[in-house]
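To start, I am sharing the structure in question, which I have written as C-alpha cells.
Omission of a single protein chain aside, the complex is shown with its protein chains in their original locations.
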Amino acid sequence: MGLSVGIYGGGGYVGVELVRLLGGHPEVGSLAVASRGHAGRRIREVYPQVAAGGEYLDPAEVDASGLDVAFVAYGHGESAEAVRGLLEAGVRLVVDLSADFRLPDARVYREWYGEHPAPELLGEAHYGLPEVFGAPGGRLVANPGCYPTAAILALAPVIRRMGGGVRSVTINALSGVSGAGAKPSPRTHFVSVNESVSPYGVTGGEPRHRHTPEIEIMLQRLGEAPPVTFVPHLLPISRGELETIVVEAGEIPGPEEVLGWYREDYAGWCFVEAREEVPHISHVANTNRARLSAAVDRRAGKLLLFAAVDNLLKGAAGEAVQNMNLALGYPEDLGLEHLR
Amino acid sequence: MGLSVGIYGGGGYVGVELVRLLGGHPEVGSLAVASRGHAGRRIREVYPQVAAGGEYLDPAEVDASGLDVAFVAYGHGESAEAVRGLLEAGVRLVVDLSADFRLPDARVYREWYGEHPAPELLGEAHYGLPEVFGAPGGRLVANPGCYPTAAILALAPVIRRMGGGVRSVTINALSGVSGAGAKPSPRTHFVSVNESVSPYGVTGGEPRHRHTPEIEIMLQRLGEAPPVTFVPHLLPISRGELETIVVEAGEIPGPEEVLGWYREDYAGWCFVEAREEVPHISHVANTNRARLSAAVDRRAGKLLLFAAVDNLLKGAAGEAVQNMNLALGYPEDLGLEHLR
Amino acid sequence: MGLSVGIYGGGGYVGVELVRLLGGHPEVGSLAVASRGHAGRRIREVYPQVAAGGEYLDPAEVDASGLDVAFVAYGHGESAEAVRGLLEAGVRLVVDLSADFRLPDARVYREWYGEHPAPELLGEAHYGLPEVFGAPGGRLVANPGCYPTAAILALAPVIRRMGGGVRSVTINALSGVSGAGAKPSPRTHFVSVNESVSPYGVTGGEPRHRHTPEIEIMLQRLGEAPPVTFVPHLLPISRGELETIVVEAGEIPGPEEVLGWYREDYAGWCFVEAREEVPHISHVANTNRARLSAAVDRRAGKLLLFAAVDNLLKGAAGEAVQNMNLALGYPEDLGLEHLR
Partner (left out) sequence: MGLSVGIYGGGGYVGVELVRLLGGHPEVGSLAVASRGHAGRRIREVYPQVAAGGEYLDPAEVDASGLDVAFVAYGHGESAEAVRGLLEAGVRLVVDLSADFRLPDARVYREWYGEHPAPELLGEAHYGLPEVFGAPGGRLVANPGCYPTAAILALAPVIRRMGGGVRSVTINALSGVSGAGAKPSPRTHFVSVNESVSPYGVTGGEPRHRHTPEIEIMLQRLGEAPPVTFVPHLLPISRGELETIVVEAGEIPGPEEVLGWYREDYAGWCFVEAREEVPHISHVANTNRARLSAAVDRRAGKLLLFAAVDNLLKGAAGEAVQNMNLALGYPEDLGLEHLR
C-alpha cells in the first residue's frame, strides 16, 4: 500500500522539490500536498515544471491522523505549531524543514528567532545531518539549514580531531537565489541579482546570520570549537551553495591528511564525497551530493576547506527525504538514486 | 593638437576598454591601436559593440617615436620587452597593464613569472594606485592588478594604522569572467561558468595566485603586514569583482572607525568611496569606482572589509587612464566623468 | 545658468536612467527628481549604483512653474494627468515616457488602456522617434515604447518603399527584464527568469500586447501597412532588446538593397546604424544605439529584418534626452556622446 505522506508548505521552492522527490519515491503510496497560499490551485499551474497532477490542499483539509510521515516546510515559529499538532495527531515521523527544532535551547532560539512556540519538543528533535549525527531515531527530525549542512560536513572531521587547537573559523558562503525563497521582493528581482554578487546578513556593522548559532552549537557537540564568523553572499544563480572555510590553528595538517579524515568519517555514506580538486557549484547542482576538498596555506598557517551542496536538495528537500529513508530503515538513497 | 597615444595589445578585453576610453578622451589627438592577433581587421569587426571606426595595426607599423603616451596590455614577459622599446624610442609616458613592473624585485618576479626581461627598468616603475601611492611621477607606470587594486584600497588604511597588530589577513575574492581574458578555453566556455562558482588558483593543495605577492609587497610598504591568504573564485558574470577580507588583530576597531579612516585617506579622490552599506558588484560595474565598507565580528575578534571594483575599469583600463591623467597633470577623471 | 529640469517618476528603472543622463548633461543647470514611492529617501540609497547625491522629492514639492523641461515616467493614465498639469504650469517642454500620448486617437487608446485622461492634448503630441518622424516641434513629446522604437526603425524604410506590396509582418521580440519594470512580482523573481525564456502577451489564445497598435499606427503614417503580429518574449538578461522581423511581400528586395535604404534614410542621424552582420544585444546594451540588419529567404519569399536597442536607453531614457536635445536645438547626442 505504501506510506501515506503529507507535505505542509508545498508551495515554496523547498516544498515543490519535496513534491517532486516524494512523488517519485517507491515507498510512498499516497501524497497530500498542502499550501496555505495556493490551496485549490493545481500544482502544475503554480509550478508548470512539475509533472504532478494534483491540487494544493488547504492544510486543514489534510487528515493528519492518517499520515505516516509529514514534512513541514513553513517559516520558523509557524512550523513548530504545526509540528506539535501533527505529533499529537499521531503522525509516525515528522521532518521539519524550518529552523524551529535546530537549536536545542529555547533561550538561544529566542535570541535569534523569538519565543519558541513548542519548547517541550526541543529535546525530542534529532538534528538530521545523518553523516555526522547518525540516522534519526525518534519521531521528530530537525532538518538542517542549507549553509550548516555544508559547513558542518566540512568542519566536523576537523573539529573532532583538532578540537581545542582550532583558533579561528571563518565561513565565506555563496548561495543561489532560491535560498532566499519564492516570495518576490526588490532583493530577489532579476535585475537586482543579475550581474552582481552581494554580501548580506550584515546588520549594524556586524555579521549576524541565523545559521551562525546552528553551526556553532552543532560543532560544539563534536569537540571544542571557537566562535564562527559567517559571511553569506547572494549569487546570480538559481541553486547551489559553495563555502570557502578558513581554519586557523597552531598545527596545520596537510591537505591529503584532511581528505583522509573526510574519507574515513564519511565512508559508507553515498552522498558525501571528498576529492582533491576543488568543488564547483555545477558539480552538485540538481543532486543530493555534498562535495568537499581541502588546501593549506602553509606560510600563513591556515587550512582552507571547500564544500558545495545544492541548497534545495542536500541543503533541504533531498536531505529531508534521506532522513525519512534512514528513519524508516530504507536505503538512504531510496528514490534519490538519480541525485547521487 | 592633442596627445598622440598608442595602445599595444588592443585586442583583449582590457585593450578594447582602452580603445573606448581613449577614443573619447578630450586630450587625445590621435590614437593608434595595435594588436598582433587582429592586425588588419577593423576594430568594430572584432568588437561590434565598439563605435570606433579604425583598424588594428601591426605593432611594427606604429611609429613609437611619435607617441606621447603608450599603453601596453600584453601578457607578462612580452610586455616588459615592448616597454623597453617604447621608452628607448622616447615615448614620454608608458602605462604597462601587465604584471611586469608591479613586483619591484626581479627575484620575486622570477619565482612567480620567470626571468624578468627588463630588470633594469624595475626601479623606475611607479605602482599606479594613486589613491594609496600618489600620482605617477616618472615615465613608467605599473598599472596594478585588478584584485590588488581592491585589496590594497581596503587594506592600506588598516595596515597604516594597525600595522604590527594585524595577525592574519584572508582575502576571499570573487571575479567576473572577463578577468580570465578573451582567449577561449574550456574554463571560460559559457556552459562551464554559467550557474556555477568555482574557487581557483589552488595548486597541489595550496593557494597560489600571482596577485598574492603583489598585495603583500605593497602592503609592506605601508606598515607591518602578515602573509596574505588569497582565494579567488570565478563568478558567472561578465565583469566586476568583490573582495570580502577578514583581518584578525589583537585590538579590533569599530566599523565606523574604519569608515572614518577610509574617508580620511581617500578624501579628495573621486573614484574611491566608503559607505556604511556593503557594496554589491552592481554598484561599481561599468564604472571606475571602488566602493568600500567594513563590519566587525566582535565575538570572534575579526574585522571584515568589503571592496568592489570593475576589473576592466578601476581594476585595469580605467585606472590606467586615471594614471595618465595624473601623470600629465590633468584632473584624474578627465574623459572618465561618466564612470564616476 | 542652464536648464531647470524635473523628472517625475524618478524611482523606476527608466527614471533612474534619466537621473544619470540628465545629471551629466552639460545644459542642465538644476535637476529636481520626484518619486511618489521614494520621496524623502536619498537617490543613492535606493539605487546605490547612482553617483547622484540628492534626495527624491514628493512631486508636490517640485515647483513646476520654474521648470524649463519635465520628463514624466509614470504609468499610463497617471502620466497624462501629470502632463496636463505641467503644461498648464507653463513648462516649456514635456517629454512623456508613458504610453499616454503615443496613440493619436482616444478611441484606440480606450481599447488598449482605458479612458484617456487628457484627450484634448493628443493632437499636440509629437511622436518622438526623430530618425523617422523628425525633431519634435511643439511642447509635448510622446516618447516611443521600447519595442516600437526598434520595430519602426527597422520597418519604416521598408514600408515607405514597398508600401502596399507588403502582405504580412511578424515581429518576434526578445527583451531583458528591466523592460518589465522594477516592481517585484513572481514573474520577475530571479528564479523565474533565470535559465529560461518565455513568450508573453498572449491572452485567451491571442497575442495582445499594447505595443501592437502603436507600431501599426505609426507604420500606417508612412505607407500602406498590414496588421502586425507581435510576439514578445522575456529573456534572462537585465537590459536590451532584439527583434527579428519577418516581412512577406510579392517582390522581395535583396539584403544589400535594404541596407541601402537604411543608410539613406538614417544618414546624418548618429544613433542608428545598419550593418551587414546581424546585431547582437551586446552590441547595443548600455548605449543609445539602434543597430539594424537584413537578410532574405528567397525560397520562401521573405525578408528578415533584425533590430537591437537597449530598452532603457534608445528605447526610453536615452531617446527622451535625444528628443529634448532636438526640441531645444542642441546636437542630438549632447550629453549622450559616451552612448553612441
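Chains here go by letter, A, B and C, matching the order in which they are written, and residues are numbered from 1 within each.
We take it that a residue touches a chain if its C-beta (ideal position, glycine included) is under 8 Å from a C-beta of that chain, and two chains touch if they have at least 3 such contacts.
Quick caveat, the model's predicted, so the values are computed rather than measured.
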Practice item. Please provide the labels of all shown chains that the missing chain touches. Key: A, B, C
**Study point:** Contact partner of the left-out chain, one of C:G53, C:G205 or C:G268
**Key:** C:G205
Point to revise | Residue, one of A:R139, A:H209 or A:H283, that touches the chain absent here | key: A:H283
Point to revise | Absent-chain interface as seen on subunit A, which is shown | key: 24, 48-49, 51, 195, 275, 277, 279-280, 282-287, 289, 291, 337-338, 340
Study note, to complete from the structure: Note that subunit B touches the chain not displayed via residues 13, 177-178, 182, 184-186, 188-195, 236-238
Exercise for review: Pick out the residues on subunit C that sit against the missing chain.
Suggested key: 168, 170, 172, 174, 192, 194-200, 202, 205-207, 226-229, 231, 233, 235-240, 242, 244, 246, 248, 254-256, 276, 278, 280-282, 285, 294-300, 302, 304, 306
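As a working rule, only the chains that are shown with their structure count from here on.
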Practice item. Report the topology of the inter-chain touch graph, choosing from line, ring, star, complete and other. Key: complete
Exercise for review: Answer with same or different: of all residue numbers used at the interface between subunit B and subunit C, are over half used by both copies?
Suggested key: same
Practice item. Please work out the Cα centroid separation of subunit A and subunit C, and write it as a whole number of Å. Key: 46
Point to revise | Inter-chain centre distance, subunit A versus subunit B - centres from mean C-alpha coordinates, in Å | key: 39
Review point. So which bits of subunit A are touching at least two other chains?
Key: 192, 195, 236-238
